[in-house]
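For this view, one protein chain was removed and the others were kept in their places.
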Amino acid sequence: MTDLPIAADIVETANAQARADHEADYAALGEKLARRGVDVEAVTAKVVDFAVAVPSWGVGTGGTRFARFPGGGEPRGIFEKLDDCAVIHQLTRATPAVSLHIPWDKADPAALKEKAASLGITFDAMNSNTFQDHPDDPNQPLSYKYGSLSHTDPAVREQAIAHNVETIEIGQAIGSKALTVWIGDGSNFPGQSDLGRAFDRYLDSMKAIAARLPADWRIFSEHKMYEPAFYSTVVQDWGTSLMTAQELGSQAFCLVDLGHHAPNVNIEQIVTRLIRAGKLGGFHFNDSKYGDDDLDSGSIDPFRLFLVFNELVGAGSTLDRLSPAYMIDQSHNVTDPIESLIRSANEIRRAYAQALLVDRAGLAAFQEANDAMMASETLKSAFRLDVEPILAEARRRAGGAIDPVAAYRASGYRAGVAAERPASKSGGGGIV
Amino acid sequence: MTDLPIAADIVETANAQARADHEADYAALGEKLARRGVDVEAVTAKVVDFAVAVPSWGVGTGGTRFARFPGGGEPRGIFEKLDDCAVIHQLTRATPAVSLHIPWDKADPAALKEKAASLGITFDAMNSNTFQDHPDDPNQPLSYKYGSLSHTDPAVREQAIAHNVETIEIGQAIGSKALTVWIGDGSNFPGQSDLGRAFDRYLDSMKAIAARLPADWRIFSEHKMYEPAFYSTVVQDWGTSLMTAQELGSQAFCLVDLGHHAPNVNIEQIVTRLIRAGKLGGFHFNDSKYGDDDLDSGSIDPFRLFLVFNELVGAGSTLDRLSPAYMIDQSHNVTDPIESLIRSANEIRRAYAQALLVDRAGLAAFQEANDAMMASETLKSAFRLDVEPILAEARRRAGGAIDPVAAYRASGYRAGVAAERPASKSGGGGIV
Amino acid sequence: MTDLPIAADIVETANAQARADHEADYAALGEKLARRGVDVEAVTAKVVDFAVAVPSWGVGTGGTRFARFPGGGEPRGIFEKLDDCAVIHQLTRATPAVSLHIPWDKADPAALKEKAASLGITFDAMNSNTFQDHPDDPNQPLSYKYGSLSHTDPAVREQAIAHNVETIEIGQAIGSKALTVWIGDGSNFPGQSDLGRAFDRYLDSMKAIAARLPADWRIFSEHKMYEPAFYSTVVQDWGTSLMTAQELGSQAFCLVDLGHHAPNVNIEQIVTRLIRAGKLGGFHFNDSKYGDDDLDSGSIDPFRLFLVFNELVGAGSTLDRLSPAYMIDQSHNVTDPIESLIRSANEIRRAYAQALLVDRAGLAAFQEANDAMMASETLKSAFRLDVEPILAEARRRAGGAIDPVAAYRASGYRAGVAAERPASKSGGGGIV
Partner (left out) sequence: MTDLPIAADIVETANAQARADHEADYAALGEKLARRGVDVEAVTAKVVDFAVAVPSWGVGTGGTRFARFPGGGEPRGIFEKLDDCAVIHQLTRATPAVSLHIPWDKADPAALKEKAASLGITFDAMNSNTFQDHPDDPNQPLSYKYGSLSHTDPAVREQAIAHNVETIEIGQAIGSKALTVWIGDGSNFPGQSDLGRAFDRYLDSMKAIAARLPADWRIFSEHKMYEPAFYSTVVQDWGTSLMTAQELGSQAFCLVDLGHHAPNVNIEQIVTRLIRAGKLGGFHFNDSKYGDDDLDSGSIDPFRLFLVFNELVGAGSTLDRLSPAYMIDQSHNVTDPIESLIRSANEIRRAYAQALLVDRAGLAAFQEANDAMMASETLKSAFRLDVEPILAEARRRAGGAIDPVAAYRASGYRAGVAAERPASKSGGGGIV
C-alpha cells in the first residue's frame, strides 16, 4: 500500500467540485468525435496507458548562469525529491517513474527502492554526470574542465568511464534498464580541440561503457548543439549521435532532447529518420524559443510537440518495437517545479491524444494524391481539438485529479514542505 | 594547342605592370615564413596543384524569386558558357574543369569534348535537374511540382531516375566520373507529405540510379535544409545524407554545400565527421549570411572557409584516399559572374594556403595539453597571414595573371561578348 | 447587386449538408463558454466584423528562384484576379478588400472600380514595385539592379519616387487610403554599399513620396531582414522601420510582415512596441519556418499567430486609434491559391477569436501577482479552445460557407476557369 504525499480526500474534494463541468465537456467531446466515427473511450484508454518519466533534478528550482532564485521548500536530497515526484504522479497518473542523476542522487539502493515502492513509483533511465566537477565524490577527483569521455588525458577518460559504469550498477540495483549519456565535452575556440580525435576518444570511451552494459539494458547517446561548449560540441547533432549508436551496436540508441537543435530545424523529421535507422531510443521533452531554454513542454510551440507525436503514432508497430523512453527534462526557474512538471506531463499527453485523433487513412490518401491542402488540414483539425476532457478523464479514472494544478494548490503541499525544509540560498550561476 | 579566350599579350602586359610589387611582396612573405621555418616554395607548389571546378550555370547572372537582373553578354548556351569558364581558368589556373547541368547543358558529347579540349579544360561531376519542369525535354514530360525521386507517383520517379541515368551517360561520353544528385523534394506544410515514406521512395530511386553507375564513378548525395521546400526537405541534413550514402554502398558519398545548413551550425565539424565515416564526397563552395545565399566564397565569413580547409589539410592521407570533388556553386546576381568566379577560386585557394601554413605539430601539442589559448592562436596566426603573394605566384607560374580581375577588365572580354551576344531579358523569378 | 462568382445555390447546398453538425458544435461550444461566463454570440459578432485584405498577386501560383509550377486556370490579369478574390470573400465573408500591386495590376481605374463593385469588394492598401525591372513600363525604363529609392543614381531614385506617386494616384482613383512601400534595396557583399548613406538616400526618397500623400492617406514602411539582398538590406528590421516612420511624420507607420524577422525573434513583442510608439500601421500575414517562406497563415506555428492577436486584442482602444491594416501576403506554390487564401483568412480569424476568449481580468491579476503558471495557462486555455464553430457561424451568418473549402471544391470553380484561361508555362525562377 502506497503512502501518497497528498491526502486522498483533498483530491476527491477537488474532483467533486470539477466533476459536473468535466462530465459535460467529456460528453460533448465524445459526441463530436462520434460524429467523426471516433470512439472517445478508445482514445481515453490509450491516454491512461501513456506514461512519461520525470527527472529527479526537475523538482528543484533551476537557474541560469546569471542567477538561481530558489522557491520555498526545495528538496534537500533524493528522498525529498522522490516525495515531490510522487505528488506529480499522484495527481496526473502520468509519471510513474523517476529518472535519477548520479552522483547527485547517490544513496543506498535498497533505501531508494523501498522509498519508491512506498510512493508507488519506479525508476527510469539513469543519468551520469561528467559535465561538472565533483570534488566531494571520491570516485571523481579529476577535473572535467577540458572534457570527460573525450578528454585528451586517458586518466580522466577512465574516471568518466568508471563513473558511468557505477551509474549502471546503481541503476541495476534499483531496477532501471537504461543509461543516458550526455556530456558537455567540446571546445570554445577553433583549434582548441582536434575535432576528429576528440570524437574517436569519445567513441572508445563509449565502447568501454557499452561493454559493461547488462544484456537487457540500453545505452542512449544524447546530442546537443552547444552549451556548455560554445564553438564545437563532440556529439553536436543527430548525425554524430547516429554514428555513435551505429558503432556501439544493438544496445545503443539515440536520445532526442527537443531543445538541443539548431534554429529552425525540423525535429519531427529527425525523429522519423531515427525510427527508420532503428535507433530512436527516447526523448527529453521540454520547449524552447532560443537555445536549450528547458521550458515547460508545449509552452512555446505546442504544434511542434504535436508534430513529433504525429510521427510517433504514425510509426505504429515499428515504434512499438523500439519502445522509446519518454522523459521530461526541464529547468523550472520561475514556477513551482511540481506545477511545471504536472503541466508538462499533461501537455505531452495532449500532443499524444491529438496525434491519436488524426484521421490516418484520410491523411494517407491525401498525401498519396498530393492534396497538400486537405492533407495539412487533416493534421491541423486533429491539433485543433480541445482534448482536455480526455486528459482529465484519463487522470480521473486512474485515481488522479481532474484539475491537478488546482488540486495541488488546494493541498497546501508546497507550504507544508516549505515549513519543513530550510530555505536554500539564492545565488549566481557561472557568473562570479 | 588551346585556343585561349583572352589574348596572351594582354595577360603578359598586365603581369608586367604588377610584377615588381608582386615580387617584393612574395620575397617579403618568403622571408617571414623562413623565419618560422617554412619554405614558401613548397606551399606555392601545392597551391599550383590545387584545383576547383566551376559550374557551367555560374557564368550566367543569377537571380532571386523576386527578380533577375541580367548583365551584358550573357552566354546563350553551353558552348558560350565554356568560353566564359575558360577565361576563368586562363587567368586563375585554378579551375581546369567545368561541372555541367543537364538538361540545361545538353549537347552533342563529341562537340562538347572538342570544345573543351580546344579551351584546355575538362569536365567534372555532372548535375541532374529534377527540381524544375522541363516541358521542352522530351524525356521529362511529367511535372516535378510534388517531387521527383521521392514522388508518390511511380511514373514520376521513373522519369527522374531515367533522367539521372541519361545524365550519367552524357557524363561518360565527356569524361566525367561523378554524378551529383540534389533534389528539391519536400513539403510546404505539416502533413502534406509522409516524412518517412518520402525518404523510403527517395532511397529506392537512388538505388536504381546507383545500379546504373559505371564502376569508376561516384554518386554524391547533396543535402539542403530548406528551399524550395519550406516545411520539410527529404534530404535535409548531413545525417540523412549519410544514411543515404550508407544504404547505397561504396560508390556513394555525401556532398557538402556550405550554404545548406541550419543557422549557427559548425560546418567544419560535419566535414570531419564525414571524413571519419569515409563518406565525404565533395563540396559546393559559396558563402552565406542568412540562408542559401550562394554568395562568393569567403565573402561573408572567410574564417569559416579557412576552418573547413583546416580540417581537410589536417586529415592528411585519409583525405587523399577520399579525394573529394571541389566545386564552386554560387549565384552571381550583382557582379560579373566571371569576376565572381575568379575571386572565389582565389578565396578557396587562399583558405587552402592558410591551412597549409598551420603549425600542425605545435597545434597538436597545445591541443594535447589543453592549452586553449595557444592552440587557438596557432590557428589564428596562420589565418592572419596575407598569403596573396603565394596565390599570385601560383597563378603566374602556371601561366595565369598576377591580378586576374584587373587582367580580365583590361582584356575587354565582357564588352566583346556583349557585342556578340544579344541582351537577355530582365524578369521576375517565382513572383508573378 | 453583386455578381457572385459562385452560384448561390452551391453554397446553400453545401451549407445544408454541413448544418446539423455545425449547429451541434456551435451549441456545445456556446454551453462550454457560458459555463465560463462568456457569451458566444458576442464573440461571433466580433468575428463577423473582422476583415483581412487579400493580395491580388496571391491568387496566382507563386514560386521560388528554382522553379514555378503553375496550377490550372491561372488568372491572366487584374480582372480575373478580382474574380478569384471575390470567390474567397463570397465563401469566407472575411476578405472584402483586395490589395493591388502596381504596375502588375495597372488598369483603367474606372474599370477597376466597376469590376470590384460588381463583385462586392473594395480596394485596400496599394503596393508599389521597385524590386523588379519593368522594361515594358514606359515610366520605369531604368534598372533597379542596384537599388531603387536608395540608389546612388538620383535618376533612378526619381523614377522610383515617381512610380510610388503614380501608385498613390491610382489608389486615389479606386478608393484606397494607404501605400505600402517595400523595397528590396540592399547589398550582397560587405563594402558594396555604404550602409549609412543608403539609408539617408532612402529617407530622402520616402520624404518626397510622403510629401505627395493625400491628407487622409497613410504610408507604410515595411522592413525585411534579407532577400533579395543577402548581406545588408536598407530597411532590415523594425528599428530601422521605426526610425523611418518617425522621420516621415504623422502619416507614416510601420508594417509588420510575420516572415521578415531574424530567427527566434519575438514578433508579438515588436507589435506591442510599435503600438506604444504609435506607429503600428498594419500586417502582412503569412507563416514561415526558415526564412520568408510565405506559407499559409497559421500553418507552421499557430500559437505564434495567436500571440500576435493576443497583443492586438489586449491593446484595446489604443489599437482602435491606430486601426492597423490587416493584409495577407503569401506565396502559394503547391496549393490552389484560392484555397490557401480561404484557409488563411480563417486562421487569422481563428487567432482573433481565441484572443477574444482570453480571460483578460484573470490574466492581468495573475501577471500582477507573478503567478507565471496561471498566467500562462490562462492564455493557453484560450488558445486550446476549438473555435471553428464560431468561425463557421460567422461565415454562415454573413452569407458565406460553413465549410468554405468544401463549398469551393463543390462549385467546380477551378475547373471552370481552367477551361477558360490558357495554361501558363512552368519555368525556373532566378536560376538560368
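Think of it as A, B and C in the order they're written, each chain with its own count starting at 1.
Basically, a residue touches a chain if its C-beta (ideal position, glycine included) is under 8 Å from a C-beta of that chain, and two chains touch if they have at least 3 such contacts.
It should be emphasised that the depicted structure is a prediction, and the values quoted were computed from it without experimental measurement.
Enquirer: Tell me which of C:A8, C:A45, C:A155 or C:A262 is the one touching the absent chain.
Expert: Residue touching the chain left out of view: C:A262.
Enquirer: One chain isn't shown here. Among C:L82, C:I275, C:L295 or C:A351, which residue touches it?
Expert: The one listed residue touching the chain not shown is C:I275.
Enquirer: Which listed residue (C:E311, C:E339 or C:E393) would be found touching the missing chain in the intact complex?
Expert: C:E311
Enquirer: Suppose we count only contacts with the excluded chain; which residues of chain B make the list?
Expert: The list for chain B reads 21, 24-25, 28, 31-32, 35, 263-264, 266, 289-290, 296, 299-304, 334-336, 339-340, 343, 370, 372-374, 376-377, 380, 383-386, 388, 405.
Enquirer: For chain C, which residues touch the unseen chain?
Expert: Here the touching residues of chain C are 145-146, 152, 187-197, 199-200, 225-226, 231-233, 236-240, 242-243, 261-266, 268-270, 272-273, 275-277, 303, 307, 310-311, 314-315, 363-364, 366-370, 372, 375-380.
Enquirer: Just checking the interface: what residues of chain A touch the absent partner chain?
Expert: Considering the whole complex, chain A reaches the absent chain at 57, 60-69, 74, 131-133, 135, 143-146, 184, 187-190, 192, 225-228, 230-231, 263, 288-291, 293, 295-296, 299-300, 331, 333-335, 425-432.
Note that only the chains that are shown with their structure count from here on.
Enquirer: Taking the touch definition from the header, please name the shape of the chain graph: line, ring, star, complete or other.
Expert: Shape = complete; every chain linked to every other.
Enquirer: Could you give the separation in Å between the centres of chain B and chain C, each centre being the mean of its C-alpha atoms?
Expert: The separation of the two C-alpha centroids amounts to 39 Å.
Enquirer: Which chain A residues reach two or more other chains?
Expert: Residues 263-264, 266, 303, 370, 372, 376-377, 380 of chain A each touch two or more of the other chains.
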